[in-house]
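Note that one protein chain of the assembly has been removed; the remaining protein chains are unaltered in position.
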Amino acid sequence: MTHNVAILGASGYTGAELVRLIATHPSLQIVGLSGNSKAGMTMAEVFPHLRHLDLPRLTTIEDMSFDDVEIVFCGLPHATSQRVIAELPDHVRIVDMSADFRLRDPADYEKWYGKPHAAPELQKTAVYGLTEFYRDQIKTARLVAGTGCNAATGQYVLRPLIAAGVIDLDQIVLDLKAAVSGAGRALKENLLHAELSEGAHGYAVGGTHRHLGEFDQEFSLLAGRPVNIQFTPHLIPANRGILATTYVQGDPTVIYDTLTAAYAGEPFIKVLPMGEHPSIKHIRASNFCHIGVVADRVPGRAIVIAALDNLTKGSSGQALQNANLMLGLPETEGLMLAPVFP
Amino acid sequence: MTHNVAILGASGYTGAELVRLIATHPSLQIVGLSGNSKAGMTMAEVFPHLRHLDLPRLTTIEDMSFDDVEIVFCGLPHATSQRVIAELPDHVRIVDMSADFRLRDPADYEKWYGKPHAAPELQKTAVYGLTEFYRDQIKTARLVAGTGCNAATGQYVLRPLIAAGVIDLDQIVLDLKAAVSGAGRALKENLLHAELSEGAHGYAVGGTHRHLGEFDQEFSLLAGRPVNIQFTPHLIPANRGILATTYVQGDPTVIYDTLTAAYAGEPFIKVLPMGEHPSIKHIRASNFCHIGVVADRVPGRAIVIAALDNLTKGSSGQALQNANLMLGLPETEGLMLAPVFP
Amino acid sequence: MTHNVAILGASGYTGAELVRLIATHPSLQIVGLSGNSKAGMTMAEVFPHLRHLDLPRLTTIEDMSFDDVEIVFCGLPHATSQRVIAELPDHVRIVDMSADFRLRDPADYEKWYGKPHAAPELQKTAVYGLTEFYRDQIKTARLVAGTGCNAATGQYVLRPLIAAGVIDLDQIVLDLKAAVSGAGRALKENLLHAELSEGAHGYAVGGTHRHLGEFDQEFSLLAGRPVNIQFTPHLIPANRGILATTYVQGDPTVIYDTLTAAYAGEPFIKVLPMGEHPSIKHIRASNFCHIGVVADRVPGRAIVIAALDNLTKGSSGQALQNANLMLGLPETEGLMLAPVFP
Partner (left out) sequence: MTHNVAILGASGYTGAELVRLIATHPSLQIVGLSGNSKAGMTMAEVFPHLRHLDLPRLTTIEDMSFDDVEIVFCGLPHATSQRVIAELPDHVRIVDMSADFRLRDPADYEKWYGKPHAAPELQKTAVYGLTEFYRDQIKTARLVAGTGCNAATGQYVLRPLIAAGVIDLDQIVLDLKAAVSGAGRALKENLLHAELSEGAHGYAVGGTHRHLGEFDQEFSLLAGRPVNIQFTPHLIPANRGILATTYVQGDPTVIYDTLTAAYAGEPFIKVLPMGEHPSIKHIRASNFCHIGVVADRVPGRAIVIAALDNLTKGSSGQALQNANLMLGLPETEGLMLAPVFP
């Protein structure tokens, strides 16, 4: 059986990545694509790498019919997403990839995003989309809020450790290296090839990155007390991938055992043998997340490193995994593509 | 029905690429992997990006059983391939990815590869593996000789034009830009990141590249007279992709029409609208080849540019396409993966 | 003795490159820097890599005093340059790095740049800034028109060959690979790291690149008849450097001898031993141009490859070399910086 889906904001990188994944998904059919600034264009004009596919032309959201659509993937900017999703017909279910429904408390949203939430009632119905930890709720949700890509990576390391109470909650340092596609297709000087290539630098240093809102919400919930990690992302000259180096204090063996137990049956989360650690090169363009644990020379401390592809497992792959759940399909359907190396 | 296959030389890039493609191929099962220098290791140790797959351990060729194997993919170095393939049991069919069986005339082999051919009888049975042009022979071949990746790219541009007699055979310049994975996993100074990144230079300049043997053989056969093109490859700081800029003399519209007609029904060869031209960014990690035709300002001259991924359409994807034909499977099975962008 | 200079358009890449070079030039002092959109900012804010230098704050051109300025370097966009330079006081001499004064015939300017020239009288006084070929005129010029970076590279290969009459003027193909900084600091999607990295494609294919105006003008003048080369530039994923592969028809040895004779005494133009060819990696961030000649396997044809850094020898280094001449300084002063490798 084929399920009809539409993608809003299909002219951005997460939209393109979704189309790439759905192209070989056996049960989904793309029946609508929106991209307001590029309405009227074909996807081949916007993304020549999708030239071989038979896809609908880009339209405005207003011109799109949702009559036959079961799932809408929404890759719009934050603030816009709220407004658009609030007006979708009741029968469609939504996988949002924006930041708009990630934070349960509208006050948190306002704190991190600088303006009041425009659809607080809808927010109450949203399920946080970190699949492995919200699986049952996602299955029946109408609205799933895809996580931040950095937020997903950090949580794959820290959730099991915080839940199990095996690390010091006040001494968590997350040093993250992010490839540039996570910044989207924005026209900014620091994203130019001439400026980023051969460069590397921090950004949102000092605890100002918006994904901290997600970390705080989720970790505090798990711990039953406020948890405020230190989180410093860096931009590196690569296109895809997040490498999250996490410094935690606790027994390295216990930490390792906790993670292996937590992810024992997971199809996409792979804990490497103790002492090994991952590279973003080895998960590129795939839905896999690799996690490694290494004991530090300082006793009672460990380094836990996770790697995933921000566009796939960090965003569009996660969205598709959630859509599979919502539609009652096998969770891994269309997502077992092997990483591209070299 | 599942067909059992084995890969010889699985520890190189073409071997890894084949495993990546076969991982989501519905009808093939990998039952043997050889990698002499890494025999005894798991593929996850050699290629951590394949960690999620259930694959046989690497063995030596001597230790491999071919009893249940239908197709052997051979990614060994040239000269070695001849020797190994000559000793394979009769019931296996072979898709060779080395250079050993590409040249029909053993004298040509010796000229370009510097030593006599060791299996000239076997050579006589080999079919040249450029799928779109040798489809019928490939279906029934025991031994298919995969083309050079540069040789494939140039032929996709030039074969229809030479066959149709629409260009000057004595004024063909092929200026090719090749990503570095085409050089394999060889440990050479000029392939180090520190030396290649931010660099670009020609190689085998002056008509000394071995793929000229293939061009000469195929083009002369098509034309019924000797054709000796000028061919200069360049190394660019990218991992995957070949961009072949071809300067030809003839009527641009006729050239365009000839190419669109030649590839009208082809699933993987896409001729862009007249005046557009391709990027290697748009075919990466896929089996597609994009071709563009632009009229030069000098009347009677055209620039034809082709782009493909050297590891996929230029090598392992081609090999799988040929294997599909040999096994009576749909030619595109497992190969419709969309390009990875960005 | 110190000469005071000012740089207009100092917030672009050519402006920054000039500051870098002048920073260690013993005889020049920067007394003015303009950058209209960034007026009021320090150079350290616009270009943190220049943080260690004691430089004037950026101003608007209107607010700049030219009273003590001997030389003005002008890195403004074309069309703007004409207007600004026309209003500079008589006592300043100008090294323009824009396209505005490169074409002697205002009709050519209009043809290639799409609008009438606004300062045709001033145009008559401009000297074309390809130092090695216009040295004497540059020394006494008030206005020197810096060449296009691609135009410079192609001319270093072809001028001596055309002047000597040793190649077929109707069979010249110039296939050029250009790094991205040549496109400037423009905010365009195709210049983003995510889109350019791992990519390569042609641009202005078919003979539409504006630098053809320079080629046509200079080559026709040299030959005494119209010369229309084929010229196809490509964008490659690197920051600095142009590699120009030139296909010419003529005797390779004669070609080689002609080039070595032409550049025998030149401090910056290095002809490699016959059969060798250059890499952009080996001239990066320097004022050197490397040229190699290789005989093709097709008799009577040669491949001549030149490499230079578009920001240095192709633009700001050339400008400084010309300023040295204008000021009676040693031509190489401040310009002997060795290339940066790796």
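The first chain written gets the first letter, and so on, giving A, B and C; residue counts start at 1 in each chain.
Following the convention adopted for this analysis, a residue touches a chain if its C-beta (ideal position, glycine included) is under 8 Å from a C-beta of that chain, and two chains touch if they have at least 3 such contacts.
Since the structure is predicted, the reported quantities are computational estimates derived from the model, not experimental observations.
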| item | value |
| --- | --- |
| Sole residue of C:89, C:328 or C:342 that reaches the chain not shown, by the stated touch rule | C:342 |
| Among B:196, B:242, B:272 or B:337, the residue in touch with the chain that has been omitted | B:196 |
| Sites on chain B contacted by the missing partner chain, in the whole complex | 13, 180-181, 185, 187-189, 191-198, 237-239 |
| Interface with the unshown chain - residue positions in chain A | 171, 173, 175, 177, 179, 194-202, 205-208, 212, 228, 230, 232, 234, 236-241, 243, 245, 247, 275, 277-281, 284, 292, 294-298, 301, 303, 305, 307, 342 |
| Chain not shown, touching residues in chain C | 13, 16, 19-20, 23-24, 47-53, 181, 197-198, 239-240, 267, 270, 272, 278-279, 281-286, 288, 290, 336-342 |
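Basically, only the chains that are shown with their structure count from here on.
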| item | value |
| --- | --- |
| Relative orientation of copies chain B and chain C, as a Cα rotation angle in degrees, nearest 5 | 180 |
| Whole-Å gap between the CA centroids of chain A and chain B | 36 |
| In chain A, residues with contacts to at least two other chains | 13, 181, 197-198, 239 |
